[in-house]
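A single structure is presented below for examination.
Here the complex is missing one protein chain, while the rest keep their positions.
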Amino acid sequence: MNFDYSEEQTLIKDSVAKYLQNNYDFDTRKKIAASELGYSNEHWQQFAELGWLAIPFAEHLGGFGGNAIDDAIVMEELGKGLALEPYLACVIMFGGLLANGPDASRHEQDIAAIIDGSLQGAVAFTETQSRYELADVKTTASLSNGQYILNGEKVVVANGQAADKLIISARTAGEQSDTTGITLFYVDANAAGVSKTDYPMMDGHRVANITLTDVAVDSENIVGEVHHGYDNLARAIDRAIIATAAEALGIMEKLLHTTVAYTQTRKQFGVAIGSFQALQHRMVDMFINVEQTRSLLLRSACSNVAAHQASDPNTCEELLKQSKQDTLALKVMVAQVGKLVGDEALQMHGGIGMTDELDVGHYVKRLLRINTMFGDEDYSMQAFAKGSLG
Amino acid sequence: MNFDYSEEQTLIKDSVAKYLQNNYDFDTRKKIAASELGYSNEHWQQFAELGWLAIPFAEHLGGFGGNAIDDAIVMEELGKGLALEPYLACVIMFGGLLANGPDASRHEQDIAAIIDGSLQGAVAFTETQSRYELADVKTTASLSNGQYILNGEKVVVANGQAADKLIISARTAGEQSDTTGITLFYVDANAAGVSKTDYPMMDGHRVANITLTDVAVDSENIVGEVHHGYDNLARAIDRAIIATAAEALGIMEKLLHTTVAYTQTRKQFGVAIGSFQALQHRMVDMFINVEQTRSLLLRSACSNVAAHQASDPNTCEELLKQSKQDTLALKVMVAQVGKLVGDEALQMHGGIGMTDELDVGHYVKRLLRINTMFGDEDYSMQAFAKGSLG
Amino acid sequence: MDITFSDSDQAFRTEVRQFFAESYTDDLKQRLGSSATFSEAIIDWQKVLYQQGWIAPDWPAEYGGTGWSSAKKFIYETERAQAGVPDVLPFGLKMVGPVIYNFGTDEQKTKFLPAILNSDHWWCQGYSEPGAGSDLASLSTRAERDGDHYVVNGAKVWTSYAQYADWIFCLVRTSSDGKPQQGISFLLIDMTLPGISINPIIGIDNRHTLNEVVFDNVRVPVDGLIGEENKGWTYAKSLLAHERNAIAGVGDIKNGLSAIHEHAEKTMSAGQPLTRDPAFRARFSQIQIDVMALEYSELRTVAKSISGQGPGPESSLLKIRGTELQQRVQELMLYVAGNFAGAQTSDSIGNDFADRARVEYMYGRAATVYGGSNEIQKNIIAKAILGLG
Partner (left out) sequence: MDITFSDSDQAFRTEVRQFFAESYTDDLKQRLGSSATFSEAIIDWQKVLYQQGWIAPDWPAEYGGTGWSSAKKFIYETERAQAGVPDVLPFGLKMVGPVIYNFGTDEQKTKFLPAILNSDHWWCQGYSEPGAGSDLASLSTRAERDGDHYVVNGAKVWTSYAQYADWIFCLVRTSSDGKPQQGISFLLIDMTLPGISINPIIGIDNRHTLNEVVFDNVRVPVDGLIGEENKGWTYAKSLLAHERNAIAGVGDIKNGLSAIHEHAEKTMSAGQPLTRDPAFRARFSQIQIDVMALEYSELRTVAKSISGQGPGPESSLLKIRGTELQQRVQELMLYVAGNFAGAQTSDSIGNDFADRARVEYMYGRAATVYGGSNEIQKNIIAKAILGLG
């Protein structure tokens, strides 16, 4: 029993932390956020060269063989550095869906392109009406002459603006919210009938709404099995939740330390405001909650790894169920603690915290946005309750 | 527009406050709580002589013509004094049901007996399975030879141990949770087939479970109309909620003042603990919440009065609906603030607060019990949401 | 106890309601909603109010106020919020105006009050400084007397709308003797004077509302001094109490809840409108309940005011709970916006509620900081009401 990182993991952590410290200061980030792409391709190529884009992929696919714990290590540091690059959207989600299915070998080439930084991908699964229900899919795919014809709209697609390739969930059977009958299609972003509208979110990340009008997809361009895309997608989202939780944890720690430091220098009525006991106790509450979040992140990451390592199918199913609950619990806590830490950091920074020129507000906005990705506090809490109380 | 009490109201308030201060200290209360009856008949007779038992009754019934605001004035002071006498159960609820129905004149004699302190009554409406649903009634009343035969059990009946007369809700038609088909029966507590088990609650008040086995009730002994007892009962409960809220407010104010005073005398590390800013801000939170509770109590009491004064039936219905929402909101806030104030009062009193010999714990227990009377926080919140969101 | 308004008050309510329905046009509403047209539109609207004679409810009638009773003022404010009409710019009408008619010279009154009433002068406020937030007394912008002028050096910060302002009222240090509160003077400064520069501050809502105003040897005529030199703190304090009282914002909170209700009804969640979701219902109801209480807390203050008692430290309660509730409404808006929350565009993304939710949430974070932070308000209650030392 130990929670220490291995030597390799420590190397990754230090590598990401040091790179961002040296190359990704707040002014640099502002410029990147204002760019058309919403992230920096130069940095992305550096990420590739430093080997980070290979981390979650299996060794036989040219990867490092990393798991949810390794994701978390990278993401926590990306969170602290407030990096805009689409590690989550392109590597963990898009790459993960390609690499973790039974047909991974078919995607070897594209995975290699992800790893070397030459391919951008995105997963398009959210629709205007779906809110956080993965199974609520109105986009249709109907078979016609051996091709699937896709029609519908996906919204707020992370990295949609930059993606060369898209994985799109569409309904091939069943009713609007059935979990079966959903298929994941592998679509070229430049295919005829695909159109994008992209826009920035408050956290500086760009996203796109993607309209599909009679988009023809060859029947072999399916990720996983026909009608059975839901489970794949749900598992990819679980791993993405853990990854964003790690990013959020990095942000919370940054905000906590920034706030503690600020209250020690900021004076009011002749003394540092950090000497006021009411503020001290509130910062202690922040600390306790951030530590609790780290504990739950460790729990979720470890149970995700355990579930995917289990060989016996019964054990595996049991562990997956447990891991699902851990992940939902984590999602709830990240939302709650993110809100608390963000609010308190802004409040204790006072006026200066309300300005665009201080980084605090930008960290807070990323935390708020994370809360609405893959299910908010209320959605996740209700799903958790279903898991534990039926 | 003013929130000042009238001269008469101020007299009542001062009368109750002064009487309790002079005659109802904490040791006296302890002895009364330990008695078989659970309250003091001597004090009750004094209440009668001072005219308090007449307050809510109409003038033509020998009363003072008081309304929900007047109830609140008395109850707030009874709360501050932590009085055990059944003003709520016997005067406001039992008396109110007799006096506010269309058949009030039939009960003139019994109302006079309530006013002079010679009659004790109780309303028995809660069943083991019903929780807070007034309409969930399994107790049956079947008509047989011109008499109703009652069978069933009522639980946690306030003042049940002392009551000479009972008003009992029983089902004369409909299914278990229908609002129609409930009839209120007026039953002698010594009638054949009525048996009681009484026990103390943590707040020092005694209650009884009442079993009804083939209890025969003459068909004229009905309060209100056959099958239509629900609305009467619900309105009586609304008024009772406002009254207990006032009691709770009195308790909260007492706890707030006691806590502020205690933290100013109690020293730790050489200074009064009331000088620690963290505690100060928490006491300010208590204060703000208590003031908010007072505001909502005023709102509810006023809207209850307005609804019952309206002559136009449409206006009346609209006002009743509004009053119902106000009352549910009040119930929620009393639960929440009661919990906050009780917790904080105990915590800031430290060890001494955990003892039976200090009054603080007893105030807290009464607050906790009030939360489970007539619907707890969650129940009332959901009912409120139904009223405002459908 | 009597919670009804008089017949004449009720008639007034009808009159006010009608006026807003007719005069607050859709065109005004739309122009006020866009940052590009806001500054012009608000002046247009204020001139409408001026024409109606309602521009300054709080001013004494002799200076151009309405002469309304406390009850009428409350009714006016309630109806304004309920109609979704924004409040007037406070800097001239609610801040420096009262200071001028209370403490100014006849010349100052003649020069400034009419221009405030008809919105010819846009005022801004120069209180806060870099390095001094709620602790106003520690300010360090200096004004040194030189003949008929003060020479002003220093910087003010968090100055709303300085980019549009003709005049700024400032607290400046004219002496460093005695306690920090002493030696402060209240100075009116023409924004066109040489040596004044404005540095925009972009807020976390991505808008330009705030500024830093820098004074570099600005020569201000001494007739801009309010009252006596070194007594500025007294004048400023009387104004702060006023500001605190106006801040509960019950009407705006109720408006926000209506917008949320409407949008949640159209938002699907798990196959049904979000208004059926138990968690949403609990969040929404909790805010409603708290604002129902706050509304009566405010009414209690109004009733006290009607009976001639001024607002005491309990106005801190209204500030604290009012701003907390405003922020909870803004938070719930963001929740309702769901996946779209935080979108920095309202065009063609299928959700026009999200942009409003983002801007209001972000801008709203300041409410618990300005006007005396909520922590300061708690200190005030602890000391002045609870008697905690």
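The chains carry the letters A, B and C, assigned in the order they are written, with residues numbered from 1 in each.
Here is the rule we go by: a contact is a pair of C-beta atoms (placed from the backbone, for glycine too) under 8 Å apart; a residue touches a chain by one contact, two chains touch by 3 or more.
Worth saying up front: this structure is predicted, and the values here are computed from it rather than measured.
Asker: Omitted chain: which shown chains does it touch?
Answerer: Result: the unshown chain touches A, B, C.
Asker: So one chain is hidden, and I want to know which residue out of A:T213, A:S295 or A:T315 touches that hidden chain in the complete assembly.
Answerer: Residue touching the absent chain, from the options given: A:S295.
Asker: Out of B:A17, B:A48, B:A191 or B:A278, which residue would touch the omitted chain in the full complex?
Answerer: B:A278
Asker: Please give every residue of subunit B in contact with the chain that is not shown.
Answerer: Looking at subunit B, the ones touching the missing chain are residues 126, 128-133, 136, 153, 155-156, 176-177, 197, 199-203, 207, 209, 267-270, 276, 278-279, 339, 343, 346-347, 350-351, 353-357, 361, 364-365, 368-369, 372-373, 376, 378-379, 381-382.
Asker: Where does subunit A touch the missing chain, residue by residue?
Answerer: Spelled out for subunit A, the touching residues are 1-6, 9, 69, 260, 263-264, 272, 274-275, 277, 280-281, 283-285, 287-288, 291-293, 295-296, 298-299, 302, 306, 326, 329, 332-333, 381-382, 384-385, 388-390.
Asker: Tell me where the left-out chain touches subunit C, residue by residue.
Answerer: Contacting residues on subunit C, toward the hidden partner: 278-279, 282.
As a working rule, only the chains that are shown with their structure count from here on.
Asker: List the centre-to-centre spacing of subunit A and subunit B in whole Å, with centres computed as mean CA coordinates.
Answerer: Chain centroid spacing, subunit A to subunit B, equals 52 Å.
Asker: Where the CA atoms of subunit A average out and where those of subunit C average out, how many Å apart are those spots?
Answerer: The answer is 39 Å.
Asker: Starting from the mean Cα coordinates of subunit B and subunit C, work out the distance between those two points in Å.
Answerer: Roughly 43 Å separates the two chain centres.
Asker: Using the touch rule from the top of the page, what residues of subunit A touch 2 or more other chains?
Answerer: Answer for subunit A, listing residues that touch two or more other chains: 276, 278.
Asker: Out of subunit C, which residues touch more than one other chain, so two or more?
Answerer: 278, 375, 378
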